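Note sheet for the following structure.
With one protein chain held back, the other chains of the complex are shown just where they sit.
Read from first to last, the chains carry the letters A and B; within each, the first residue is number 1.
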Amino acid sequence: MLECKGVSRLAGHREILRGVDLPLEGGQVCALFGPNGAGKSTLLKIMALLTRPTRGVVLWDGEPVRGRESKVRQQLGIVSHATYLYNNLTAEENLYFHGRLFGIPRLRERVEEILEKVGLYYARRDTVGTFSRGMQQRLTIGRAILHEPRVLLLDEPYTGLDQQGQAFLNDVIRDFRNAGGACLLISHDLPDAVALADKFIILSEGRIVREGSCSDMTAESFDNIYREALEVDRESGDAWAIQFRGEG
Amino acid sequence: MGFLSRTMTVVWKDLMVEFRAKEMLLSVLVFALMVLVVFGFAFNPVEHDLSDIFAGIMWVAYLFAGTLGLNRSFMSERVNDALQGLVISPIDRSSIFLGKFMSNFLFMIAVELVLTPVSIILLKYPFHKGALLLGAALLLGTFGFAAIGTFLAALASNTRASEVLLPVLIFPLLAPVIIAVVRVTDAILGGDVSGVMPAFRFLAAYDVIFLAIPFLLFEYMLEN
Partner (left out) sequence: MKILAWLTGILGVVALYLAFIVAPEEAVMGPPQRIFYFHVASAWTAYLGFLVVFVASIAYLRTGARKWDRLAFSSAELGVFFTSMALLSGMTWGRAAWGIWWDWEPRLTSTFILWLVYIGYLFTQMTAEGDEKRARIAAGLGIIGFLDVPIIHMSVRWWRSLHPEVVRPGKMQMEPMMGVALLFAVVTFTLFYVYMLKWRVRTEDLRDRLFHLKEIMRQRGAAASRRG
């Protein structure tokens, strides 16, 4: 569905991503892990068409996205660090606004449906500024699935959610996958994300260092894999540093 | 949905936000009023006839107040990174600009509708005729201000010192509008309408150019 191929990204003098290939397929949840500064959020932003890669391409159904961004954006649902909500508007108005931007038919019913789903129907007339972080996050999730996207891109979507909220989000993601959607999930919570995902990818210093299937994976065995993957990367990092010293 | 109706969605949202935070419109109005009062103290309308500089005072008050309003218009987009919410949507980047422009324009016009009679009374201007032409001058001047101002405010909102930077950027670039609109307002108020048409044409040309260029450039300004 959505795919990035050979994507690199230079920010000033830092190579944030170096040649990443990542296909997202329908009916799959792909979990993206890595230490801070590995380039996870940048990769997600590139797939969200918010940032252009320095090299490489983003593909939609096998064709480059360039030139038909707005058609592709129609199919993407995004949850990022920021909520993208207006504090001065009510929950209902925020959804209504986004719905109009996406040109959703029969918007009033859809907004009501989503408000029920995220459990904020009772607060629909309250301005978002009065919401707790958890309520805002629920609304953000509602905003992301409002236009029935085919791809969900989630960057630390559990932020601020209580246990109930986390369970709710897990249900949303499972339903989305079962309906044939593709989901990319960035999370710090390894065990939970592994339990949910079908596929994992470990990113370190802008490269994919390990990827594989999440089936039959326990939290413990994945923890070993994660440590090992970063260990190997460390050694190659050192080798690179030593080589640089030789040049100097 | 078409280009226009999506643009109107942005306008609708801005006006809603504006309406909810009434203190914004009010504080801009009060600020403009303060500018008028300061001019009153500085030039003393009791002892002096301020007719000659009335148009200038009026526009200084509007432009200062308008700059304040522009800053605020993009500050509200920065909370929760709300502007990104527009960028991830499938609407045209230029319709984001057009929507923001229209809401800023309407905001300014609302401020001017209140302030024009107030300044006429406050500064004791003997106003008799030419209300229609005066309205046209206000519209044309405000249009140019809102067009280039929206663009510059969007740029300045990405800098560390946007509140200070915006006026620094806006006033030199707006010099042609300031010159033309003050001159033509002065002529209309003075009852001398012979030079009005060329000035209107000049303002209209400026308005078109500085709506069109930001319209084309805006796409590049929104990318991360």
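In this section, contacts are C-beta pairs under 8 Å (C-beta built on N, C-alpha and C of every residue); 3 or more make two chains touch, one makes a residue touch a chain.
What you see is a predicted model, and the numbers here were worked out from it, not measured in a lab.
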Touching partners, among the displayed chains, of the absent chain: A, B
Sole residue of B:79, B:106, B:120 or B:217 that reaches the chain not shown, by the stated touch rule: B:217
Selected from A:14, A:174, A:188 or A:227 as touching the chain missing from the view: A:14
Of B:40, B:56, B:135 or B:176, the residue in touch with the unshown chain: B:176
Residue among B:59, B:125 or B:151 that touches the chain left out of view: B:151
Hidden partner chain, residues of chain B it touches: 148, 151-152, 155-156, 158-161, 165, 168-169, 171-173, 175-176, 179-180, 183, 202, 206, 209-210, 213-214, 217, 220-221, 223-224
Residue numbers in chain A that touch the chain omitted from display: 11-14, 52, 205, 234, 237-238, 240-241, 244-245
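One rule holds for everything that comes next: only the chains that are shown with their structure count from here on.
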Euclidean distance of C-alpha centroids - chain A vs chain B, Å: 40
Parts of chain A lying in touch with chain B, wherever the complex brings them together: 45, 48-52, 70-71, 73-74, 76, 78, 80-89, 93, 97-98, 100-103, 127, 143
List of chain B residues in touch with chain A within their complex: 1, 6, 9, 12-13, 16-17, 20-21, 76, 79-82, 84-92, 223-224
